[in-house]
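For this view, one protein chain was removed and the others were kept in their places.
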Amino acid sequence: MGSVLEVRNLRLYYHTGKGAVRAVDDVSFSLAEGETLGLVGESGCGKTTMGLALLKMPTPPGRIEGGSILIDGRDIVPLGETAVRRTVRWVKISMVFQGAMNCLTPVYTVGRQMLETLRNHKTMARDEAERIIAMYLGLVGLSPETVRRYPHELSGGMKQRVVIAMALFLEPRIVILDEPTTALDVIVQAQIINLLKELKRSLKLSFLFITHDLATEAEVADRILVMYAGRVAEIGTNQQIFGGGSGHPYTRRLLAATPRIHEKVSELSFIPGAPPDLLDPPTGCRFHVRCPEVMDRCRTEMPPLVQVEDGHASACWRCVHG
Amino acid sequence: MAERDLLVVKDLKKWFPVRRSLGQWMAGTERPAVRAVDGVSFEIRKQEIFGLVGESGCGKTTTGKLVMKLLEPSSGTLEFDGMDVTRVTAEELARYRRNVQMIFQDPYASMNPRFKIREVLDEPLSIHKVGADGRERADRIARALSEVKLTPVEEYLDRFPHMLSGGQRQRVATARTLILSPHLLVADEPVSMIDLSTRAEILHMMKDVQRDLGLSYLYITHDLSTARYFTDRLAVMYLGRIVEIGRPDDVIGAPRHPYTRALIAAVCEPVPGKVSTCREIPIKGEIPSAADIPPGCRFHPRCVFAGPECAQEPGPELTEVGADHGAACKRLSEI
Amino acid sequence: MYRQYLVKRILYGIVMYVILIFVFSLLFNATSEQTARSQIEEEVRLVGASLVNPTTEQVTRITEERRTELYRMYHLDRSLLERVFYRTWDTLTLRFGNSTIIKSSRGDREVGKIILEVIPRSLILFTTAVFCQLLIGLFLGLKKAQRAGGLLDRTTSVATMVVYGMPSWWLGMIMIMFLVYGIPLFPSGGLHSSPPPSGFLYTLDLFYHMALPLLTLLLIGSWGLSLLTRNIVLGVLQEDYIMAARARGLPERNVLFGHTLRTSAPPITTIAILSLLGSVSGNILFEGIFSWPGMGNLYWVAVEQNDVPVLMGLLSITTGLYICGLVLLDLIYGFLDPRIKVGGKA
Partner (left out) sequence: MNGGRLLYWLKDFWSEFRKVKSGLVGLAFLLLFLLSVVLEPLLIPFPETNKRWSDITYWDENPRSAPPFWTNWFTGKKSAVTERIRSFKAEERQSDGVTLRNLTFPYEDSFEYPPYDLIVHFSGKGSVPFLVALQRPDGEALELIRAQADLTEGEDFHVSVDKEARDAVMEYVRSKESEEAMSRLNRSALVPTEMIFAEAGPGMAAKPIALKGNYRVIVTLMILPDAEVKDPFLVVSGRVSGILGTDSSKRDIWSGIVAGVKWALLIGLLTAFVSVSVGVVYGIMSAYLGGWKDSLMQRIFELFISVPLLPILIVMSAVFKPSIWTIIVMMCAFFWVRPVKTVRSMALQIKEETYIEASRALGAGSGRIIFRHMVPLLIPYAFAVMALDVPSAVVYEATVSLIGLGDATIVTWGQILRGALTGGAVLGGLWWWVVPPGIMIALMGMTFAFVGFAMDKILHPKLRTR
């Protein structure tokens, strides 16, 4: 099975003074070539940590405890820092960070930063590199002249496009997008989403699209992975999750809490309580404290990821004999 | 109008003069100004939730601050409960402050991190010297907290803001505004920084409070979907002016202004089957800067239906297009 | 854009200098006039003495005439404000009048010449010191930031504290006592050895004489800078764009010297030069200890001889140099920080 990325039982903990925060706790999924996997969850569920873990760059004091990350079949967890830096980062897998607005070094022009990254990984003549940069800037809808601009001279939308172009021009196998549209206005947001769709089609890229907004996810992702408190709650295709057949109460509650534009929603539901403290998460299913359909079993045993239908799995005791 | 409107805003303007460079000053060019709010008129009835929707930089937050009298208007009038409050003396302002309160976007930043919740809630009381003694003030604070359903009250009084979740903090901020029993609450993006799962909870709380205390809301947001669910009437703003106003079902259900249409087209829905299709948004180019606003209809450079007359002065006025539904566009009939 | 910023800043510096000179003239007006009057009396006495067997009536008339003429020349007969205005004008056009006692090496008493003669020597010493301090401070600061909390970091921080309140001239005295009289390693002071060697040997000799003062200044100044650099660099290392740069697979060398140092350059240079300007004005007496014939030494001699015109001249020139330093500082900051050099939104 031509999966570009294979994550098996990944565990990443933040070792703070007060103990180990289990940000990513035994997560497994795979990403096929040319496919977009949507990683959705509320703040603090470990989605950004997951993205950084794939680049083997957990923000300190985070550390990968266990599990493996296979890119094109090669596990990058045991690799040394220099090996990862030279052969994995931006070559095999690149990332558009959450605060893309200040991911460009303020004192260098856009062109110089792109040139530096390009020629660091591929030895090529200067004009050849400039040609590639101009091409990719064009792809994201920016004039080649942007190369001479400093970051502070660009608007939010333009900076977003530059960062996306930079994530693409080394033609990596996988591109991680962490909340790329959250800080933008709705129209610019739509334009960026359209851009990503075109890039996916033309460059046959596989995306890992991380966001907390279900609506954006439905717009972009082929398959969806819902995370809650560091663990996988549900995984399934776009149709399976959003088509009404979602298996996990958390996903169903989230969908019911998202206001719709095209039909008058009389009553907006919500989930009482707040996400659990990952220092000592609740026993059994981590959602059981807030789950309206909780059973005794949920409180004691951690539910396994159960196949509900082909390619659709959910970690909830209700699905076990459902 | 059967009942008198609570708040009437007529042709409100707020221009921020931009510092001219030495050269411009020499040449005597007229001082350029950022026209953040450029002639806005609307009214809010009693017990009504009025929404102000628009992209960032459209002037909705500035309008909120003008209503809160945190900023002095460049021109236009502001009428509250029948009284002209555009220019007020100090005591009139103090009384106005008791009637009109504000909830801010970032629940954490709107409270002094070094104050306990008790002190946060005590501030309005000590400012307006309400409550004869400590006991009455403590009682008012307890009542306000239970109003926003943060019970048992004792559990929260001695905690610091950083010990509460986003939702709880926004409840404390709301309680702080209710303590002086205002009539109008200006809420600037109250739920945009709160997690999806607790966002509806806060909106419910605000609706209950409105019903119990007969409040009106000026609800400012960029999120059209929440506006459709939460508001009774809403206005869409673009570059400092209202382009469409009316009930949410009309404005969002059957939008007449091209900009409103573009906004609605750009909003995504959590429904399957749209992965492969590119969303078609009827709009062109990027939003111009508020310092040099296009002549005539300010939307015409980006409007797909723009005709020659759209670029000529004067710009379109709000015209009735349905029951309690207006839009500002010269080519309403052709769209 | 940068040119406009440059012109504005220089003009601003000049205006500041004029105002300060006016304030100084006003502040020290009483004493300056007093010395002016005594100089005039002396000149008048000379005139009187040089007359060949004059009658008493003739002597008083000529001296009286000479005195009123001199009073008018020095504008002493005008109102206070005018007098101060004229003195300001003289100071601005570098006409400081004559010194009471001090003579320049070529023997003339004109204050302007005396000061002009000593400025280059001070500049040599202090610019080299500032340059070395910047270099050491930057390099050490970077090393400390790389391994924050390490042994090097802790020891240098303690050194900074020890040196924090130490007067540089005192350290100079100690260095002379131990490294000149104790172990004769360095010359005891002065610019060069008494029969100044010529050509290349001269510069060698000059450096040999400058070595001890330079060493002392470095011991005092470079620690503070290294702590400063460390804090700023540590701050920048937490920024998003540094994480992004690392994520792009750039080698640590590029990330540290390229992105981090280049971004922290403007704040570092600002505070570094500001603190060095402060220390230069603080270490002015330093030269007296090493009898290094610069401006500091002249201050020392002027105070000893109580030579007011020289003191006034020195104060004006030092303030002028100080303001040039501040203006230069802003220009460098503007050059290094594109947000100023290239200006606002496109």
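Labels A, B and C are assigned to the chains in the order they are written; within every chain, residues are numbered from 1.
We take it that contacts are C-beta pairs under 8 Å (C-beta built on N, C-alpha and C of every residue); 3 or more make two chains touch, one makes a residue touch a chain.
None of these values were measured; they are calculated from a predicted model.
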What shown chains come into contact with the chain that's not displayed? B, C
Contacting the left-out chain: of C:M1, C:M73, C:L123 or C:M177, that is C:M177
Full-complex touch with the removed chain, picking from B:M83, B:A109 or B:C278, is B:A109
Residue among B:H128, B:R159 or B:R247 that touches the chain left out of view: B:H128
Provide the residue numbers of subunit B that touch the chain removed from this figure. 68, 70, 93-94, 97-98, 101-102, 104-106, 109-114, 123-124, 127-128, 173, 176
Just checking the interface: what residues of subunit C touch the absent partner chain? 16-17, 19-20, 23, 27-28, 31, 157-158, 160-167, 169-171, 173-174, 176-177, 181-182, 277-278, 280-282, 284-285, 288, 299-300, 302-304, 306, 308, 311-312, 314-315, 318-319, 322-323, 326
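Everything below uses one rule, namely that only the chains that are shown with their structure count from here on.
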From the C-alpha centres, identify the chain that is farthest from subunit B. C
Quick check: how many Å separate the C-alpha centres of subunit A and subunit B? 32
Using mean C-alpha positions as chain centres, tell me how far subunit B is from subunit C in Å, no decimals. 57
Residues of subunit C whose C-beta touches two or more other chains: 345
For subunit C, which residues count as touching subunit A in their complex? 239-241, 243-251, 254, 258-259, 262-263, 265-266, 336-339, 342, 344-346
Complex contact set, residues of subunit B against subunit A: 55-56, 165, 167, 195-201, 203-204, 222-226, 228-229, 248-249, 252-253, 262-276, 278-279, 281, 283, 286-287
Under the definition above, what is the set of subunit A residues touching subunit B in their complex? 36, 42-43, 155, 157, 185-191, 193-194, 197-198, 212-222, 238-239, 241-243, 253-255, 257-262, 264-265, 268-272, 274-275, 290
